[in-house]
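Every protein chain of the complex appears in place save one, which is left out.
Letters A, B and C mark the chains as written, and numbering starts fresh at 1 in each.
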Amino acid sequence: MHGMPAPRTGPHAMNETLLAIEARGLSKRYGRNWALVGVDLRLPAGEALVVAGRNGSGKSTLLRVLAGSLRPDRGELRLLGEPHRKGRASLVSHASFTYDALSGMENLRITAQFLGRPSGREDLQPLLDRVGLGARGDDRVQAYSAGMRKRLSLARALLQDAPILLLDEPYGQLDPPGFGWIDRLVRELREEGKTVVLASHQVERLSRLCDRALLLEGGQRVWAGPAAELPAAFDRLEEVRSKAVAV
Amino acid sequence: MRVVRAAFRKDLLLSWRGRAQGMAVVVFGATLLLLLSFAVGPNATTLRQLAGGFLWVALLFSSTLALTESFRLEREHRAIEGLLLLGAHPAAIFYGKALANWLHLFAVGLALIPVMVVLYDPGLSGIGGLIGILALGTAGISAPGTLHAGLASQIRAQQVLLPLLLFPLVVPVLIAAVRSSSLLLLGDPMGQARSWALLLLAFNGIFWPLCGLLFGHVIEE
Amino acid sequence: MTGVVTGGWEFVWAAYGITFAVLTAYGIRLASHLRRSREHEDR
Partner (left out) sequence: MENLNAPPFSAKAVRRAWIALGAGLVLLAIGTYQGLFVAPPEHYMGEVQRIMYVHVPTAWNAMLALTFAFFCALAFLWKNDWKWDARLEAAIEMGVLLSLLLCIQGAIWAKPTWGVWWDWDPRLTTTAVMLVAFVGILALRHFVEDPRRRAVWSSVATVVAYASVPIVYFSVQWWNSLHQLQSSPQTVDGAMVTPLRINSFGMLFLLFAFTSLRSQIARRRLAAELAPPPAPTATLATGGER
């Protein structure tokens, strides 16, 4: 990758060769059809990747495989140079991983206790404030809107503080101020030297925010390259498809 | 170990928050005790004879409700997947859940004892020993029960599958618990209850480690 | 019932009959499944 921007500050910046995610030939089947087919990915640590593609192109499946919730049927996966194990990559997905019967604060406390982190109210309140749920911490998640659930699962991911963050449609269900907040969050995470992978339809926005991009179609990797070229690649994909349909 | 404690506290909180369902399970068990006595008729001596048996049959059926409920919240927003992604070991999650289910079933059993005493009027002297058997028996149901509840919660026909998979496994628990409970309630001249209790202990000794070992396969995709 | 059991041949035939009937039925079912799936494959 020539023309790399100046290496960022943060723990991983020094050894550029360390790959946060190294995947070869990842395939995953759901029942009869293959949601993911032979996907390769090499993402240096500390970089931000946007995964784009239409609905059902395999974005969510890829992120769940990278996180470890799904075991790939084919292919190898290494995180930060080591064989994959859960806990090194935190996932924010459509499923909020929360308990409806409990409050936002209680959900975070459980996560903190599982991680062996301080789980007092004073430790968790700042996190809730950061994601914009400061006032609603003690309400039950049952009463949360989809956007608030997304904010809570983002708080969970921040609490986990894993070196790799996988955000599946972070902008989805969020209100307009939320969009700006996500942009700031991604920038802050990158300053901390974290590796961030975003699966999203916000192609324009993320092409400015991320370093690299990956385009999926029907579970296959059809294009990869600098994020700035993503919008163009996306349009080309649409042309190819419209021609195929027309013929 | 820390993760087991965290998982156990989480499940206790969930059971406490869902105590309304817990009450419903107790009412279900009590109703069952009542219905079973209709199967026998008002003859006091036969009812007294069958008190131990009816208690455990009611508890066994109530346990499927409690076990299914214990995984409903885990599946709703894939909370259990979230815990695994934190790097928590599946066995730790199992033992947290199984211990909470044990406590829950034990509480249901305790709540059913007065109902049984009122309906069937067994001797009260053996109640102390009975509570010990209750603890061992509910532990015997909770280990394989939690394993299969975790499995059945991911399948469409879970109401049918959980009992079908669980009941054959807990036959020894049912036999030992009913025999020792009846001996305690109706008099135990040769002190056999103790050896039944040992059998229950052996059952727990086999299934608590085995189910913990296999639980990872059940919840990881 | 420790006395000598007399007769009882009907029970013996019943036991053998059911056993071999069930085994034969299962064998036929296997054979048909095998043939059907092979045709399916050869087509």
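Rule of thumb we're sticking to: a residue touches a chain if its C-beta (ideal position, glycine included) is under 8 Å from a C-beta of that chain, and two chains touch if they have at least 3 such contacts.
No experiment lies behind these values; they were computed from the predicted model shown.
For the chain that does not appear here, which of the shown chains does it touch in the whole complex?
Counting the whole assembly, the omitted chain is in touch with A, B, C.
Of A:56, A:87, A:193 or A:225, which one is in contact with the hidden chain?
The one listed residue touching the chain not shown is A:225.
Tell me where the left-out chain touches chain A, residue by residue.
Touch with the absent chain occurs at residues 1, 27, 29-32, 34, 37-38, 71-74, 76, 215, 217-218, 220-225, 229, 232-233, 236-237, 240.
Touching the absent chain: which residues on chain C qualify?
1-2, 4-9, 11-12, 14-16, 18-20, 22-23, 26-27, 30-31, 33-34, 37, 41
Touching the absent chain: which residues on chain B qualify?
Touching the missing chain: residues 144, 147-148, 151, 154-157, 160-161, 164-165, 167-169, 171-172, 175-176, 179, 199, 202-203, 206-207, 210-211, 214, 217-218, 221.
Operating definition for what follows: only the chains that are shown with their structure count from here on.
Quick one: report the Å distance separating chain A from chain C, using the average Cα coordinate of each chain.
The answer is 58 Å.
Can you check how far apart chain B and chain C are, centre to centre, with Cα atoms defining each centre and the answer in Å?
40
Got the chain C residues that touch at least 2 other chains?
none
Counting only residues that touch at least two other chains, what does the list for chain A look like?
Counting only residues that touch two or more other chains, chain A contributes none.
Which residues, counting only chain A, touch chain B once they are in their complex?
Of all residues in chain A, those touching chain B are 67-71, 85-91, 95-102, 106, 110-111, 113-116, 149, 153, 156, 160.
Which of the residues in chain B end up touching chain A in this complex?
Spelled out, the residues of chain B in touch with chain A are 2-3, 5-7, 9-10, 13-14, 17-18, 73, 76-79, 81-88, 220-221.
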